[in-house]
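One structure is given here, and the rest of the page talks about it.
Yeah, one chain of the complex is gone here, protein chain that is, but the others are all in their spots.
We call the chains A, B and C, going by the order they appear; numbering starts again at 1 in every chain.
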Amino acid sequence: MLRITCPHCGVRDEVEFRYRGDASVQRPTADADATAFVAYVYERDNPRGWHHEWWYHAAGCRQYLQLWRHTVTHTIHAVGTATDTLTPPHGMVDR
Amino acid sequence: MSGPRRITTGLLTDASRPVEFSFDGRRVRGLHGDTVASALLADGVRLVGRSFKYHRPRGIVTAGHEEPCALVDIQSADGPAPNRPATIVEIVDGLEVVSQNRWPSLSFDLMAVNGLFAPLFSAGFYYKTFMRPAWAWERIFEPAIRRAAGLGVLDRAERGQQTTQPHTEEPLHDHTDVLIIGAGAAGLAAARRLAGSGVRVMLLERDVVAGGGTLLDPRWAAWRTAALEDIATDARLRVLTRTQVIGAYDHGVFAAVEALPPSAQGGGAAASPRERLRVIRTRRVLLATGANERWIACSGNDRPGVMLAGAALAYLRRYGVAVAERPVLFANNDWAYESAVALHEAGVRIAAIIDPRPASAAAARATAVGITVHHGAMVTAIEGRREVRTVQVARSDGQALTTIQTDGVLLSGGHQPESALATQAGGSLQWREDLAAFAAVLPDRLGATAGAVAGSFGLATAARDGEATAARIAAALASTRTPDTRARSGTSPTDAPPADPETSPLLALWEVPGRGKAFVDLQHDVTVEDIRQAHREGYTHIEHAKRYSTHGMATDQGRIGGLLGAAVLAAARGQTLPEVGLPTPRPYIHPTTFGALAGGEVGEHLRPVRKFPAHASHVALDATFVPAGLWLRPLVYSQTTGWEPVLRESRAVREAVGVGDASSLGKVDVQGPDAARFLDYIYANRFSTLAVGKARYGIMLREDGCLLDDGTTSRLGERHFLLTTTTANHTAVLEHLEFQSQVVHPEWDVQLTDVTDQWAQFSIAGPRARDLLQRVMPGQDLSNTAVPFMAALPAHIAGVRGRLFRISFSGELAYEVAVPSDRADEVWNALLEAGRPLGVLPYGVDALNTLRIEKGHVTTAELDGNTTAHDLGFERMLKADGDYVGRVLARRPGLTSSTRRQLVGLRPTRKDAKLVAGAILVDPAAPKVNIGDVTSCTPSVLVEGWVGLGLLAGGRGRIGSRLLAVSPLHGESTEVEIITPHWFDPENARVRA
Amino acid sequence: MSAPERLRYDLVQVAPWRGDEAAFAERLRSAGWELPAFGHLWSAPGRIACSVRPGRWLLATEPTAASPAGTLAALCETAIAGTGAVTDLSAARSAWRVSGPQARAWLSAGCRLDLDPAAFPPGRATVTLIAQVPVFIASMDDGWLLMAPSSMTEHLEGWLHHAISR
Partner (left out) sequence: MSVPPRPADARRPHAFRASGRYSALRLLREALGGHQGWRRAWRKADPRKEYQVVIVGGGGHGLATAYYLANHFGITDVAVLEKGPIGLGNVGRNTTIIRSTYYRPENIRFYDHSLRLWEGLEQELNFNAMVSQRGVVYTYHTDGQRDHMTRRANDMRLAGADCVELDRAALKALIPGISLDSGRFPVLGAFMQPRGGTVRHDAVAWGYARGASEAGVDIIEHCEVTGLRQANGRVTGVETSRGFIGAGTVCLAVAGHSSHLAGMAGIRLPIETHALQAFVSESIKPFLDVVLMFGAGHFYISQSDKGGMVFGGAIDAHNTYAQRGTQWIAQEVAAEGVALLPALARLRILRQWAGVMDMTMDGTPIISKLPLDGLVMNGGWCYGGFKAIPAGGHTAAHLIAHGEAHPLTAHMDVGRFAAGLTVDEPGTGPFPWAH
């Protein structure tokens, strides 16, 4: 069970949150074509390593959070609010 | 004293409190504090079980959780609890213990014929035979194999009500700074070091008392008492015994099971043992789990009477029981000598000690007290059938030395640290040549290991290690928090631990060459030959060898024979043990009941129930309820099954008026300067143009272009909307809305609040709906001008402030009223009361379904996550301009093609023909090809016979044609006419009446 | 140990529009409300304010003769005068007080939060899962205040009673 430190509520059990997937993909602007939207909706890096992702604190403050989490060790490098700019783990760049 | 073999006073047993239980129906007397195993041993019982494959007679091998052989079923009023190690089950009066895996009886087991075929049943034999004829597997071979396999018994049938009662306590959640696992020398010393330091500590011990190895050495009693006293002075340091850590998880989470002592369980022997799960979050863990003694592979090492040396010591010290009258000790290490010496001192005659080493410090001590030690010797065979009779001893070079008459063989091949938790927590194993064992190490950020698990063998060594490790952890924690000045500086010299005796190194000894079966896994009957055969067949990796031979896969998970099997494999591979390694250890450290994990969430408590605000009124109206997610919704106001009561309710709506409860619809309050813009983005159709006081039907898409949900949304103010969702999609929609608002468009000022629980919502539908409503809203103008179709207004209903909506799902003149949920019963009853002269009936979900099918409205049966706006004929609702979720991908060719399944109405061509929901639509010319489905159907109250809705490939183009609705499941085939789904009142005249 | 005591509150959620935060707080202050920091609880006789979602506050009053049940939302509308959103939640939540020396111990059966006074002292409030339900919990000087969605009232009350009878 992961323990996630919500920037608002403090450290909480994973069960209070809902996972919401890859945070490195960003919704294309309204004038973008289908290819861009296909990439946004379907295509993923799915890294074995550091992953930038969304979590929703459903049974807490109901805020979306961003995490940098390692998909093998589950170490959480950073947590931020939806609008924070997080520093990725060393050597990582977000697309 | 109870039992002929009880020769002295045990630490745990109370001679003044006899306890009587039964074993296979025979009454056995033991003492309070005994385990089933100690009581049986005291009674002279040897044979307690049968092995898995060969049904060989088996006895008691250990004195603890690692027991592979002495598994028994415990009977309780709820049914048997299978596979309990007799070595840890405490006896209570009336306890019924039954042996396993034998028929008809333990001493005469017909399945023991398997032993005759043992040569055939080598590793993986079942992969090589039983293949022909193919049908015979399910009918002959598999049933026979299944009956022969398996140990204990679980009732196949449910036993009445009792089984639905919680067997266990609610799980407890704990938080601590340091979790110490194991209260042996190391764990106690560590806890004592942390006492008073200001950090929160939990010390968990699975044994019935704290002490671990110190319980077996009387010299340590004073130290133990002093340590426990120190620990007790700190209220932030909690000690829990009978509490076993069962798994280590990410982020410092550990799970433990606490068994409540029999005295706390009330029900006596008949009740199921009560236990509770503890979920523990800790900043650091200190693993002090000790070590397990290892088996030696020699011929006949499974005979009842062969036991680990340490277990013999435990039976003596803890329960005052001598496990044999003339035991032999076969050991390769000095620690095991303690068992022989202690038994000797207690008056038991030690037949001999067999030691492969040429000499040792312990051997010298044993010889000094008069025990015979055969140096440079090994036991080559243990003989006897249901019981040990003799052992053959040979010199290390193989030359026969002597035959010894004995009734018990104490084995010790050294110790393997209890390292599973460390590996799971993220630690690693280090090979220690001096111990011929893997010691466990943890990275600092997680904590540390101490004592025997870390390779610090010997009580004093372990205690010192525990103290030093605790000091290190305290320092590490102090660097992340303000240090507490009360921290103790160290143990006072007065209660310094007794010194460890001098020990000589062990000699790694895994297998003694011999002729008979030499087991590495006792429960699963895996022999050294099985391991070698697995190797020969290419199953050379430790994980392959494990799976092919089933070595280490029994209930004890290779606790005493795991390393041994790995050593045999290493020898076959010509490699070292560190190169071969051990299989991955997994939770659970000790097998854990479903009941403990389930906690109180069993039976009807599995999930919370969400009840309608007017639930009590529905009950009073004799409603049958149906689960919808967590909700219970009134299905029909009758306990009789069948269509009659449903159609009566539907008819009331069509002909007079009905009142329905729609309170489970999701309701989301949307407020803010950007609320309208936000809804334009969320919905595929437009909401910014909606006037205040009006409602509009909306469809929202997922970003992939499929429909997510639909519902009506009302504008309550310039900046204020009330959005409704379907019951099923409420949570998903809410999360979607928050995602779009917080993540995709955080620049918009919108506040979303779930108000589902705030409002009860009732629909009043039918030609007389207005009449009814007027009676509970006397002053209100309900005319079409004041409250037109799709109006949404504040109102008082039966004197309660709420909201009035003019919306219709049924196709009739209809309103919905919303009132605060704490006023629900009152308003609901007022509506029914007011409607009585009008012929009102309450109507449930089933009737609503009839009504909406007739009207051609869709629900989750049609909105199955794959449907698009085009499929439902909603393409005109899609905004031509402006961005909205799903806009781009909804236009992909695959989502707009006219060959996709489209919503149609269905009517059997014969009025007496039924429709089946889930029937498949086929063209009679190609009767095996699915071209559509009947998604929902109902007998109609508007027309004669059944009507339905379906999704049909190119459906709109097929209107007027005839197809078959087939249900091979029911052997039915019905000709249907494809009609428009909106055949009833297409102009909405009734709705607007 | 004392049984959970059911409380009746008027409960309203208020949230300022962007840019209006100061005016919003000011107006509520003049109406007698302090807006505590996130995760904290402010109380005055008969009234409580707290924030468990950033940028929003829950205001609760015990109904009195002067301000009978059902009136808080309207009072708030008037008070904040268009500087923010007001949502009446009076019927959306059921509330209990649990107190007594054992209260913390038996709450830990369902509550995953660290309720140790060092971690969650009086004056703190948050939402967490208890018995599978998102529950508002606040630590008060005289015990714990719990609020759960009203449709799950029976579930949570049943659970609380069970917890006590352990």
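Basically, a contact is a pair of C-beta atoms (placed from the backbone, for glycine too) under 8 Å apart; a residue touches a chain by one contact, two chains touch by 3 or more.
Just so it is clear, the structure is predicted and the values come from calculations on it, not from any experiment.
Undergrad: Kindly name the visible chains that come into contact with the excluded chain.
TA: Even though it is not drawn, that chain still touches A, B.
Undergrad: Given the contact definition stated above, which residue among B:G10, B:G79, B:G212 or B:P634 touches the chain not shown here?
TA: Of the listed residues, the one touching the omitted chain is B:G79.
Undergrad: Would you mind spotting which of B:S396, B:T503 or B:T593 touches the chain that isn't drawn?
TA: The one listed residue touching the chain not shown is B:T593.
Undergrad: With respect to the chain omitted from the figure, which of B:T461, B:Q557, B:N685 or B:Q902 is a touching residue?
TA: Considering all chains, including the one not shown, the answer is B:Q557.
Undergrad: Which of these touches the unseen chain: B:D109, B:D234 or B:D704?
TA: In the full complex, the listed residue that touches the missing chain is B:D704.
Undergrad: Since one chain isn't shown, list which residues of chain A touch it in the complete complex.
TA: Residues of chain A in touch with the missing chain: 1-2, 13-15, 18-22, 34-35, 38-39, 41-48, 51, 53, 69, 71-74.
Undergrad: Name, in rising order, the residues on chain B that touch the hidden chain in the full complex.
TA: Those residues of chain B that touch the unshown chain are 52, 76, 78-83, 119-120, 122, 125-132, 134, 137-138, 142-143, 145-147, 149-159, 161, 163-164, 167-168, 171, 247, 249-250, 253, 255, 272, 277, 279, 424, 529, 533, 536-539, 541, 543-544, 547-548, 550, 554-555, 557, 584, 586-588, 591-599, 601-607, 609, 626-628, 702-706, 708, 732, 860-861, 864-866, 889, 892-896, 916-920, 922, 928-930, 933-936, 966-969.
To be clear about the criterion, only the chains that are shown with their structure count from here on.
Undergrad: Can you check how far apart chain B and chain C are, centre to centre, with Cα atoms defining each centre and the answer in Å?
TA: Inter-chain centre distance comes to 33 Å.
Undergrad: Could you say which residues in chain B touch two or more other chains, in rising order?
TA: Correct list: 279, 281.
Undergrad: If I count partner chains per residue in chain C, which residues reach a count of at least 2?
TA: 112-113
Undergrad: Looking at the complex, which residues from chain B come into contact with chain C?
TA: Where chain B meets chain C, its residues are 169-175, 200, 279, 281, 600-601, 607-613, 631, 669, 671-673, 719-720, 749, 751, 753, 755-759, 801, 820-823.
Undergrad: Considering only the defined contacts, which chain C positions touch chain A in the complex?
TA: 38-39, 52-54, 112-113, 126-129, 134
Undergrad: Name, in rising order, each residue of chain A that touches chain B in their complex.
TA: Chain A reaches chain B through residues 1-3, 18, 20, 27-28, 30, 32-34, 37-38, 40-42, 54, 56, 58, 62-64, 73-74, 76, 82-83.
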